[in-house]
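With one protein chain held back, the other chains of the complex are shown just where they sit.
Here is chain A:
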Amino acid sequence: MRKNQVAVVGAAETTELGIIPNASQLQLHADAALNAIADAGLKLSDIDGFATAVETPQQVCHYLGIKPTWVDGTSVGGCSFMLHVRHAAAAIEAGLCKTVLITHAESGKSMIGKLPRSIPADSLNGQFEAPYGVYGPPSMFPIPVLRFMKTYGITHEQLASVAVVQREWAAKNPRAMMKDPITVADVLNSRMIAYPFRLLQCCLVTDGGGALILTSADRAKDFPRKPVYIMGTGESVETPMVSQMETFNSSRAFKTAGPLAFKEAGIAHKDVDHLMIYDAFAHLPLFGLGDLGFMPYEETGKFIADGNTRPGGKLPLNTNGGGLSYMHSGMYGMYALQESVRQMRGIAPAQVPNAKISVCHGVGGMFAASGTIVFTNER
């Protein structure tokens, strides 16, 4: 795909984030969509392409009153929206549609109008993982951590520092769920969830949503907001069974999606001003820094513990506070994208001065899937 041919011209989250007891999941989709449409200065009838995950495109399109000529229901977990951005950019370039709306919403905390997740007993996960006591992401996502730590000499304190640094970013963000400062000791003394991870190393559980609007870069200059260009994209999947990953020392999906996006954008790591790495749990930024090639895996824990990713550090990472402190409805990828767009527009609560290139890296379904988007505000 050619770089900078498609731009984000509308971006918004739900009016409220956190605990939203007065709206169903479907209504949260609509709330985010209507906010993004207003942000772009568009009418609903201008939308001719639509993508969403978990909920079906037909469900959300009908509820909103959208009549699309292109839809994408790719649903591979929390990074689905990175894949939607990539697919939408390709569709716009191919002339299949002109203006794409991507929505995410989840009543992750209040559970209103949310389909229950279940694992069929005759699926491979149901036969070969569920009988051993896996029960939700906290019992599955951290399974590779101990091997990763042993291979690369990563310490518990370094993994705790991920949560500490992200809380520093969250403190600057009025919409962040958790803003009080924490220390490494606080993290290591918080309640055990699934050893080696404690409560403060696990994502929040909240309600909310977000939406993006994409169109061609040529049209983007006529919109009210500063366009944010899609500079590079990548995606991949590996396995829905965490036990069947090729290795626990890296993520194959990360190592495929990340470099694809860098190559397409034609950038080097030193060009990256701002970075988002989907942090459902505290190990993901370490996997991301290594798999995306920022540094050897052995250095990732020390890099974060030494403060390089905190406010004022040389590689600002997860500047909204991340899934650990900002919000996490269950499929966090949309909020990482929203923060990248805010940073490129120059309107983030914790704005990185003069940031021109933002890399937004997502993970889905434990390590099942990955999507990476490189954004820029210069064409």
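Please note the rule applied: contacts are C-beta pairs under 8 Å (C-beta built on N, C-alpha and C of every residue); 3 or more make two chains touch, one makes a residue touch a chain; residues count from 1.
Definition applied: contacts and distances are computed from a predicted model.
Per the UniProt record, the chain missing from the shown structure is "DNA-binding protein", taken from the list "DNA-binding protein", "ABC transporter-like protein", "Peptide/nickel transport system permease protein" or "AhpC/TSA family protein". From the options A:136, A:174, A:312 or A:353, the residue with contact to the unseen chain in the full assembly is A:136. When the omitted chain is restored, the residue from A:34, A:90 or A:146 that touches it is A:146.
Contacts to the hidden chain, counted on chain A, fall at residues 119-122, 124, 126-136, 138-140, 142-147, 150, 191-197, 241-244, 248.
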